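One protein chain omitted, others in place.
For reference, chains read A and B in written order, and residue numbers begin at 1 within each chain.
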Amino acid sequence: IAKVAEDYVPPTKPTFKIGGRVHFDTWDFPSNTPGIGFFENPATGNDPENRWAFRRVRLETSGDAFETMLWRIQVDFADPNDPAIKDVYIGWDELPGNTTVLLGNQKRPLGLDALNSSRFNIFMERPLVVEAFNEDARRLGLCGYSYSDDLVYNWRYGIFNMENVSGTGAYLGDAFQGSGNARLASSPWYDDSSGGRGYYHWAIAGMVANPDGDVLATTPHSNQGRFRTRPEARSSSRWIDTGAIAGADWYEVFALESMLNVGAWNFCGEYQTTWLQRDNGMSDVNFHGGYLQAAYFLTGEHMAYDRKSSTLSRTKPFENFFLVPDCNGNFGTGWGAWQIAARISYLDLSDDNIQGGVETNATLGLNWLWTSHSKMQFNAIYGDISEHRPVGGYTGGNFWVMGCRFMVDF
Amino acid sequence: IAKVAEDYVPPTKPTFKIGGRVHFDTWDFPSNTPGIGFFENPATGNDPENRWAFRRVRLETSGDAFETMLWRIQVDFADPNDPAIKDVYIGWDELPGNTTVLLGNQKRPLGLDALNSSRFNIFMERPLVVEAFNEDARRLGLCGYSYSDDLVYNWRYGIFNMENVSGTGAYLGDAFQGSGNARLASSPWYDDSSGGRGYYHWAIAGMVANPDGDVLATTPHSNQGRFRTRPEARSSSRWIDTGAIAGADWYEVFALESMLNVGAWNFCGEYQTTWLQRDNGMSDVNFHGGYLQAAYFLTGEHMAYDRKSSTLSRTKPFENFFLVPDCNGNFGTGWGAWQIAARISYLDLSDDNIQGGVETNATLGLNWLWTSHSKMQFNAIYGDISEHRPVGGYTGGNFWVMGCRFMVDF
Partner (left out) sequence: IAKVAEDYVPPTKPTFKIGGRVHFDTWDFPSNTPGIGFFENPATGNDPENRWAFRRVRLETSGDAFETMLWRIQVDFADPNDPAIKDVYIGWDELPGNTTVLLGNQKRPLGLDALNSSRFNIFMERPLVVEAFNEDARRLGLCGYSYSDDLVYNWRYGIFNMENVSGTGAYLGDAFQGSGNARLASSPWYDDSSGGRGYYHWAIAGMVANPDGDVLATTPHSNQGRFRTRPEARSSSRWIDTGAIAGADWYEVFALESMLNVGAWNFCGEYQTTWLQRDNGMSDVNFHGGYLQAAYFLTGEHMAYDRKSSTLSRTKPFENFFLVPDCNGNFGTGWGAWQIAARISYLDLSDDNIQGGVETNATLGLNWLWTSHSKMQFNAIYGDISEHRPVGGYTGGNFWVMGCRFMVDF
C-alpha cells in the first residue's frame, strides 16, 4: 500500500466518461372502443395512430473532479427539434456515512420502477401509478444518497422543485412549489454466493408537496396539482388525467415496494396512495394504485440488482446472440437470453368531483436480450378505463396496444 | 494465431468512437431575373438574400457491441435552436454473406451522390435529380448491406417509411406510407496496384413507393407524393417543386449510375426517372433528370473509392497546406491539393397538370484540400428554370449563384 501511495499521482483535471442509448419503438393500436379515441383526440375522437418513433436518443457525459466531486450531463434527442435534459447535476462524494449529495436535475425518490433505469426495466413503459405520481421523475433539487456499510440499507432524501424543467432548464416563480421526498430501501436477503441470484427487496418512500393550486394567471409558473399518465404505451395524449386541480394546497404520497428474486424468477409489486388537500372549503381527495408483476428467464439468467441504490441492474446473457459463418461454411449461432413477463396494473384518479379516470391494464411481455447492452422488448397490453369525466360523451372504454422496442446502450 | 486467441479478452462493454464535422458556407446571389425572386419569396418577389450560414455542425458517436452489433448517433446543430438527427440506428454485423442489417434512420439506397458523404462530394450541393427523388436521403427503415468476397459487387435493399423525421424523430399514421428500395453496385475494374487510381463503377437502383396521396386532413401524417429541390445552392425556398400531388397512389423510381476514374480525372453521371400513378381518373405523370460531371486534380491526387459501399471515399493530398516559419526566418510552405470540376445538371418536374418546373444548371467548381480532413470548396452556378406553374406571373427565369464552403471533419 505504501508503494501504491508513493506512485500515486493526483489528478490534474476531472475525469470524463461518455455513454448513451438508442431506444426505437413501434406501437400498434389494433382495436379500441370509441371513448379511447376521444381520450386520445378530444377534438375529433379519431383512433390512436400507429407509430414508429425514437423513444430515447440519449447522449451522456459524466466524471469526477478530484475524487470528491462529480458531475453528469444527459441530453435526449428523441424529439430532435426539442432536446430535453435528463440527469444534469453536480455533486459531492465520499462524505461521511457513505454519502453522496447531488444538486441539479435528478430523479425524485419515489417508486422503484421510476428509479430503475429505462435500460433495465422489465416492461417497455412504467406502471400507471408510478408515472402518475412521479411524472417523468426528474426535478431540480438537492438530494442525499447513503448506504450502510453492510449494504443491507440505503436511503435517499431531498427537496425538489415541482416543475418539470426538462424542456426549459429553468423554474420561475416567487411561490416556492417544493416537495420533500425520502426513500428507505433494504435488501435483507441477498445471496452473495450465487452472485445475487436470490434476494428480497423492500422499500418505503414518501413525498410531501406544496403544488400551489391557487397560482395566479399573472405569474409564469403553473399549478402543479395534477396527476396523469399514458396507458403504459406511447399514445399522444395522457388518457387518464385529473387536470390541474383548483385549490390544490398540499399533497402527500406514501409508497411501498417489494421484490423477490429466486433464480430466473422475479416477482415485484408496488402500491402508492396520494392524499390531496384543497382550500376554499373543497373536500380532500385521495388517489391510489399499484401493480404486480412476475418475470421468468427461459434461458436461466436472473434480474441483476444493485444493493447500494436498491434498483435493478444490468443482466448479462449466458450467451450473446450471433449468427456468424465459420471457415467451414457452417454457422456459429448464439441465441441470447429470453425472458417472459406479465403485469397487472391499476390506478384510480377519480375521487369526489375530480374524475381523472380509473384504469386497469394487463400486459404480457417478452424480452430478447441480444447482449448485456442490447435487446428487443415486446409488450401486448389490454386495458380498461372507467369513471372518466365525459369526453365526447364517453366516460370509459377499453383497448389493445402492441409495442416493440429495439434498444442498445453504450 | 493460437497465441492471439489465448490472449484474447472478450469485451465487457461496447466500444465508442466520436467524430463530427463543421461546414461553414457563404452564398451570394449576384443576379437573377424577376421570376427567380418569386420562386424564392412567393409573397414579395424579393431577390434571394446573400447569406453566411453553418451548413453542418454535426457531432456523431458510434461503436460496436460485442462484435456482432453496432450503433450510431449523429446530431446536427447547424440550426442550433432546432437540431436534427441524421444517422441514428442500431445494427447486426457479421451476418452470413458479408451482411450488415441496420434498423433506424439511415440513407435510402437511391443515387450515388446521395450515398456519398457530404465530406467527400465534389460539388457543394447534390444534383437536382438526386435531391428531388431522394430528398434528404435518410428515413426510418430496415436495410441490409452486403458485398461479394471479391469486392466486385455490393448490394443494399430495405423497406422505409417515407416521412422525413429528422426534426421529429417519430412517424404517426395508420396508413403505412412505405417504400422498398434496392441498389446493386459494381466496380468491375479497380486498379489495386496503384491504390485505386483507376476504376470503373456502375450501379442500378430502384424504389417503389406508396405515398398515400389521399391522406385525410384529420390524420397527423401528410401526402408524401411531392418532388422538389433547391437550385444546387442554399436558397431559402425550393425553386422547383411539384407540390403535394393530389391522389398520388404509387410511384416507381429507376436510377442508373456510372463513374470512371483515370488517375487525376474523374467522370461521373447519373440518370433517374420516376413514374407516378394517380387515382380518381387522373393520368399518370413522369419526372426525370440526370447530370454529367468531370473533375481533375491539378496536383495529381485521385478521388478515392470504397468498394464495399461503392461510394466516394477520403482523398489525401500529396502535401498538406501549411505556412510555417522555420528557425532561419524563412517560411516552410505546402500548398495542399487543388481540384477543378464542371457539372451539367437537368431535372424535369413538369408533366400534365403538374408544373413543378424544368431546371438546367451548369456549375464550375474549385476544391482546395488543405488536408485529408479539411478543405475549401467554391462553386459558380448558372441556372435556368422554365415550365414552372406561374408565381407572380412568372413561369421561369435564370440566375447566377456563387458559393464558398469551409469545412473540416474529425
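Basically, a residue touches a chain if its C-beta (ideal position, glycine included) is under 8 Å from a C-beta of that chain, and two chains touch if they have at least 3 such contacts.
Computed from a prediction, not measured in an experiment: that's the story for all the values here.
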Sole residue of A:T33, A:T68, A:S194 or A:N286 that reaches the chain not shown, by the stated touch rule: A:T68
Interface residues of chain A (partner: the chain not displayed): 13-16, 18, 61, 63, 65-69, 71, 73, 75, 82-85, 88-90, 92, 94-96, 103-105, 140, 161, 166-174, 176, 218-221
Residues from chain B at the interface with the omitted partner, ascending: 18-20, 22, 24, 44, 46-47, 49-54, 57, 59, 77-83, 236, 320-325, 331, 370-374, 406-410
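By our rule, only the chains that are shown with their structure count from here on.
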Degree value of the rotation bringing chain A onto chain B, based on Cα positions, nearest 5: 120
Approximate Å spacing (C-alpha centroids) for the pair chain A, chain B: 39
